[in-house]
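I'd like to ask you about the structure that follows.
Every protein chain except one is present and positioned as in the full complex.
The chains carry the letters A, B, C and D, assigned in the order they are written, with residues numbered from 1 in each.
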Amino acid sequence: MTAAGMSAALELRNLRVTLGTVQLVRGVDLDLAPGETLGVIGESGSGKTLTCLSLLRLLPRGMAAQADVLRLKGTDLGGLDEAAFRKLRGRGIAMIFQDPVGAFNPAKRIGWHMRAVLARAASDGAWQRRAAAALSDVGIAEPERVLRRYPHQLSGGMLQRALIAMVATLAPDVIIADEPTTNLDNIIEQQILALFRSLQQRLSSALVFITHDMRVAALVSDRLAVMYAGQIVETGPAEAVLHRPLHPYTQGLIATADALASGAAQLAEIPGQPPSVLDPPAGCAFRPRCASARAGCEAPQALRSPGEARQVRCLLYD
Amino acid sequence: MDTQQGQRGPTRREVFRAGTAIAASSLLPPPALAAADATIRAGITGYDVVNTLDPAYAALIPEYYLIWAVYNALLKFNADMQPVPDLAESFKVAENGGLEFKLRQGVKFHDGSTMTSDDVKFSFERLLDDKAPSPNKSKVSAISAIDTPDPLTVRLQTKEPFAPLLTFLANARTGTQVVPRKVVQADPTGFGRKPCGTGAYMLKTWNPNQALRFAAHTEYFVPGLPTIGTVDVPLIAEETSGVTALLGHQVDLTSTAPFADVPELAKRQDIKVLRQAGLNTRFISLNNRKPPFDDVHFRRAVSLAFDRNVLIRVVLFGEGVATSGLIPPSLKASYDPTPKPLTIYNAQRAKEELAKSKYQAGTAATMLTWGAGWWKRIAEVIAAQVNQTLGTQFTVEVNEANTVFSRLKSGDYQCSVWGWLGMIDPDEYSYDILHSQGWRNFAYYSNPKLDELLVAARRELDAAKRGQMYRESEALWIQDMPILPCFCSNVHNLLARNVSGFTQLPYSNFGDQFATLTLSG
Amino acid sequence: MDVRALTQGGVRRALVLAATLIAGALAVFFAMKAAPGDPALTALGENARPDLVAAFRHAHHLDLPVSAQFALWIGGAARGDFGQSLTLAGGVPVASLIATRLPVTAFIGAYALVLAVALSLVIGTVSALQRGRLADTIGTSFAVLGVSMPDFWLGYVLIFFLALNFPVFPSYGFVSPTASLRGALLSGFLPALAIAAPMAAVFARTLRAALLEVLHREYVTVARSLGFGPRFVFFHYVMRNALIPYVTVLGLQVRYLLGGVVVIERIFGIPGMGSLMVDGAFGRDYPVVQACALTFLAIVLLTNLLVDALCARLDPRRAA
Amino acid sequence: MLRNRTMLAGLTITLVVLFGVTAGAALMPYSAETMDFIDVLEPPSLAHPLGTDSFGRDVLTRVLVGGRISLVISLCGVALAAVLGTLTGMAAAWRGGATETALMGLVDLLFAFPSFVLALFLMVVLGYGVQDVALAIALVYFPIFARLARNLTRVLRDEPYVQAARLIGQPAPMILAREILPNILSALMVQASIAIAFGVVIEAGLSFLGLGVQPPTPSLGVIMADGREYFQKAPWVLTLTGLAVSVALLGLNLLGDGLRDLADPKLRQALRA
Partner (left out) sequence: MTEPLLRLEELVVEFADPHRRVRAVDGVSLEIGAGDILGLVGESGSGKTTLAKTVLRLYRPHSGRILLQGRDITHLGEAALRPLRRHAQMVFQDPLSSFNPRHTIGRALAIPMRLHGVARPVPDVLADVGLPAGFADRYPHQLSGGQLQRAAIGRALSLSPALIVADEAVSKLDVSVRAQILNLLRRVHAERGVSLLFITHDLHVARFLCHRIGVMRAGRLLEIGPTAQVFASPAHEYTRTLLGTIVT
């Protein structure tokens, strides 16, 4: 609730995503202050990508999303029709995708993509010049040359920069970045992360940064939210979550990462497998893998607030 | 049946059908259009190959369709199939079989030159020339000398009287049409593609395999003819397509019509159907040398075992008559109208004959036939009926027409659907098919008494006596049943409502009628 | 370097094309020689005299060994001389027959292709956009029905139920487009439709599937996430990329299209390559059948080249 | 949902057709070949739902019997094409290099001929008859199966599980038979169901032109060619027979569509090419 109030960039309450009778996202709340970065950590099937897509109303066919509240900069988005909502995409909320290669129309040059985006941004001047400027803002050398390239002629890192440039051109209030560096090599990943930081300073957009990698999340985020099986199981300031994780799942993830980084002889492991999306265990979904599981865990758990700006969905903190 | 019929294969249909002016005579002559500008589209149906328009070397039916329009012979047939003068003004038959012709005066070829007796002589010599043999040579080989005492007189000598010669000199499929000596000698091989005759129409353009265009010969020797300026002749491979083309107004006249369609088409108001008994004979050729047809009783049994009227009904859809011999009804002078009991369906007698034969029920035989169209239907119906009546096991084998003909010629068959069309003299039906030396004798039938009679008939110049001899011959061989006569089919032409002036003859004439065609509004 | 790669690609393609043509010629020639039937007898009549038959065989080199015949033929073919027709149009150079027939078939084929493309673009698009609704059901049903109808049967049905009742479409014959374009379009309509119907069905199904597949691509989601309008996304993203498989299938179907031409030409009496080949087949006109088969082969190969070039234009990833 | 309905419809029609051409034909009170020269060219009625032909035979009976013949011809042709094509395609893809170039060159050559031109040509060369038509269908479809099998095999060849099979030392024939074939079989089946439908069309087309099956064998093409002879007089024979053929093919095509939708996407891609 830190960033709540009229000034919140984004306010989401109790988001549920369903596919037929299956609940894929089971009540997610998000709050972002302007310029804030929220890191969302989760494994495959945790529902983090669906949460993002439903914010943009771009869920795949067949899936339905419902939320009690969805406000962007205080404006209620719940009642907007598709035509009105469309105008909001890109400029109100924009998204950066995991696979930069698949994000571009393979039949068109980068310049075409830039031009199409520039047509949405209200500004003047020759589009080539502005497109080149936008590309060079994201650190692309020789932007004029890149404009003439087709997507398949560029590396993933280059494409991700170009996509970021496109989004940046629209100066959205909220940027959602869904595992934007997962498909990239280490060195490029570092550069893109740096780019995100500088971009955010420049645009003062709020950023939702989704990742499965603790270390990456820590680099960019002000606050962290950890998702497991369609629910947020822990949130808090990034420093606090990394150093004093509360939820057993978060604790396990951080222990593993620490062990790897320190070169220990044996890695701390979380036993078992992530739950099936189609049939998550009743109650606390982490219960079957949890060393601290006890009586009561089989009941659904609510979020508790054990400390300043922190929340955790675990019986241990009652 | 026509020789080409066999080889052109499945989709080919017979051509030599004729028609009397059933329709034409009942109508008043319609007012002619601006005839010189008019075009008539006369579709040749069932064929789309025309190789040559040189009468000496023509072999295909559609070639003759057109040759009849481009050339004239000394004689032509009248509606009763009697030879009457054409290029000749008159003719005399001598006791010894020699013929003398007085030619018309001032007949012009298409190139403007005048026809003389020398051109006639040249035309016959060409047929007889061994160096470039014509397929029609046999038709005129009886001629021993050709004299041209003056430019308008031609005398033909024969070693012995040869009665069919007169018929062969008519404008039919015998290659005796008159060609200009100078033009042919200038380019003997190219002549077939650039024909030049005395006929009512001359060739303008030739689109191989597609269409030909003819223009009126303005110096044609019959005053006032031809009436139509241009005749387009599309070559329509599928006979059924010819019907749809006529119904859809893409052609004005067709050379044939599918039997099945004729009864329906005849009911329509928007077209005219010309039909009459044709000059043809359809039969089952039996190999008299091979079992089981080497037994006369078996042959008789089979002949008695099927109903020819069923063939007429389901194969011809009523467009024909059952026959008891080879000579078709259109050759009135030689035709024998008396039905022969051996060719009339009689299950009881059939079984009796089978009992007398050395073969029994269960005997198998293969009946050859070919391709699509109604030929295979004949075989199917006969085999089914014979099997039902006699308990035999006749099967139908469909082959390529070429193959069937080769097998017939080499005697490598048991029985086969067969027939001939367009033959204009009884000699062709009798001598050729059943004389032991006849070249069409694929039955390998030999009967000395018949041979003798047929040779005598060839020499008989008196038409009435000659006709009687053929009737006798038919009664003679039918007892041996060397082949199974089946039927004679009608010939048809389809005309658009506004087309008149087409006189149908039994031999499926076509181009010879272009001259008198008229269009009404 | 791009230019060099391109020309190298061009040379390679030309070589492959030439090799395929030669191999095709070989196959066609020797297969035809193995066929039963004697062209001399077809040309001269079964009762032709032996000396005539011998003369015919000599004149057309039929008396030479097959390998020598092939050498003569392929040598001529390389110079555009396919010999002379034996039986169909005796003595006429086959090349000139083909020259008069090819434009007709090209016209009918192109006509059918245009009809099929036009029909399939509409049906495929509507089906994909209305997926699962009534329009889709109707469109898809048409598409499946279309492939299920034998084209020759459809040809007959069109003639008898359409042409004979609405004389604006001739039931028979063909007007050359050089003589009258209107006449050509009218006279070619029914045959082109008979050929096009099954093609349109296949194309429509392909387009529908391709559109649905592209609709699921991430770049479509990305485009929408950037706020691009639905029309813009559909034409520039979805349709543009769905055209790639569509054109590929179009190219593959040319062989069926040309196959359809063969039968339909004959039924409608259209003087094209198809009816020429059928007649040649019936008439044992070796040179004509060989030249036709080879010409058809060349048409397909050239179309493939064209489609490849088009695909390369549509899909920069495929460009050299 | 829709695809299930499509497939269900296809399956239903196919089963009805199969029943018709087997048991149905046997149950009909008429014979396909025995002629009845009284009830000639009767229009459709209760006694003869599709009318009678010019020999007085019940057209429905003939369509059912002919359908069986046509189906069997197509089935044999396609089966031959599928077996030879699959073997060729798999061998080419697995061996690669010159073998692949040579084999696929041959396949592409056959593939470059317009389908019906190839069939027509083969009929001229082979002669007419049931086996010849089946052979022509086989040769028309051989390149399609060969290309499909080759494309699929190339995709699967690089799949880790196939590489794993190589690494454990399975001999190539065993890998092809055990690891690859079962996984491309569904795509081949889809192609086969569509090919069988088209095979019937090829048979019908050839026989219709008079170059295919020859009477009295009543294949569908023969029945339609016969009906063409007297179309003006009795249009139902050609029209209704063609309609019956269309419905049967509709079933097969719907079934193929349904199967295609069920096939996994990687194979679906290859199916198209």
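The criterion applied here is as follows: a residue touches a chain if its C-beta (ideal position, glycine included) is under 8 Å from a C-beta of that chain, and two chains touch if they have at least 3 such contacts.
What you see is a predicted model, and the numbers here were worked out from it, not measured in a lab.
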Residue among D:Ser70, D:Asn183 or D:Thr239 touching the omitted chain: D:Asn183
Option from A:Asp68, A:Glu142, A:Glu239 or A:Glu269 whose C-beta touches the chain left out: A:Glu269
Chain A, residues in touch with the chain not shown (by the definition above): 43-44, 185-187, 189-190, 212-216, 218-219, 249, 252-253, 256, 259-261, 263-264, 266-271, 273-274, 289
Touch residues of chain D, complete complex, unshown partner: 159-161, 163-172, 178-179, 182-183
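By definition in this document, only the chains that are shown with their structure count from here on.
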Geometric centre distance via CA averages, chain B-chain A, whole Å: 92
Chain B and chain C: spacing of chain centres that average the CA atoms, whole Å: 40
Two or more partner chains touched - positions in chain D: 127, 209, 211, 228, 231
Interface residues, chain B side, partner chain C - complex: 3-4, 6-11, 48-52, 59, 133, 135, 193, 207-211, 234, 236-238, 241-242, 244-245, 247-251, 400, 402-403, 405-406, 409, 439
Residue numbers on chain D that touch chain B, as the complex places them: 33-35, 37, 40, 54-56, 127-128, 209-211, 214-216, 225, 228-233
Interfacial residue positions of chain C with respect to chain B in the complex: 36-38, 41-49, 51-52, 85, 87-92, 97, 100, 159-160, 163-164, 167, 170-173, 266-269, 271, 275-276, 278-279, 282-284
